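Removed from the display is one protein chain of the complex; every other protein chain stays in position.
What follows is chain A.
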Amino acid sequence: MSETAAVMTPSLWTRLSNPSHFMRWSGALVPWLTALSLAVLAVGLYQTFFTVPPDYQQGETVRIMYIHVPAAWLGVFFYAAMSVSAIGTLVWRHPLADVAQRAAAPIGAAFTLICLVTGSLWGKPMWGTYWVWDARLTSMLVLFLIYCGIIALWRTLEDPNRAARAVAILTLVGAVNLPIIKFSVNWWSTLHQPASILRMGGSTIDPSMLYPLLVMIGAATLGGTTLHLYTMRTEIMRRRVRTLTIREAERLDRAQPRITPQPSGGLPVGQPV
């Protein structure tokens, strides 16, 4: 392909990320992804309750891991996705980047909350306490608070362009927390166990427990992505409604007869008598 042709033909990525193209392909994809997510979730839940053996130390309580770990993964995954979108907003001012970021925040916050609460419910029987201010737990709590801050900032600023820029900057500042979450168990002495899936030398979890966990992580990722696409489509609709509302208001404003002040013969307002 010649250089001119390459410049003229938009890349696949550009075409996919065009809002109207996005509405078309995501509309076709969401029902299939929903069905696939539900099927993988059904397999994962069956394995969690019927095939996974009890842990030799933790007993049946280990089953909480099958929702706690996927929730933790998605809490971090959606924040990382939001950080990439924030760069898209600040550098390229891509409209879909802001849409993606806005749609991801509540989903990421919900998964982080699930991670915190299920971790707490797992901690009580295993550690003897619901909460401890160790580095991993605290950094996850900070992630949840950052999500809440981002959602609150969006609701505070009325102008969408100003809100997008402010939120993008806040998101990138908050991204510092991601490596802290990941490496907190290595950098500090924590009650939370060290990495057991993604670590040098391979996973420390027995395959009979690891594979169902990977299925649950896959189900959560598929489900989360599907929900994200669905809410992105809603966000695009919301922006369309906003544009149409503004246009309608302008049309009504133009249609209204202009009231011009008639000279009454009196003194002009603001003049000394």
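In this text, a contact is a pair of C-beta atoms (placed from the backbone, for glycine too) under 8 Å apart; a residue touches a chain by one contact, two chains touch by 3 or more; residues count from 1.
What we mean here is this: contacts and distances are computed from a predicted model.
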item	value
Candidate names "1,2-phenylacetyl-CoA epoxidase subunit B", "Hydrogenase 2 operon protein HybA", "ABC transporter permease" or "Heme exporter protein D"; UniProt protein name, chain not shown	"Heme exporter protein D"
Contact partner of the left-out chain, one of A:Ile64, A:Met82 or A:Val215	A:Ile64
Listed residues A:Trp131, A:Trp188 or A:Tyr230, member touching the removed chain	A:Tyr230
Options A:Thr118, A:Ser139, A:Asn177 or A:Thr225, residue touching the unrepresented chain	A:Thr118
Residue ranges of chain A at the interface with the undisplayed chain	23, 27, 49-50, 54, 59-61, 63-64, 67-68, 71, 106-107, 110, 113-114, 117-118, 121-122, 124-125, 227, 230-231, 233-234, 237-238, 240-241, 244, 248
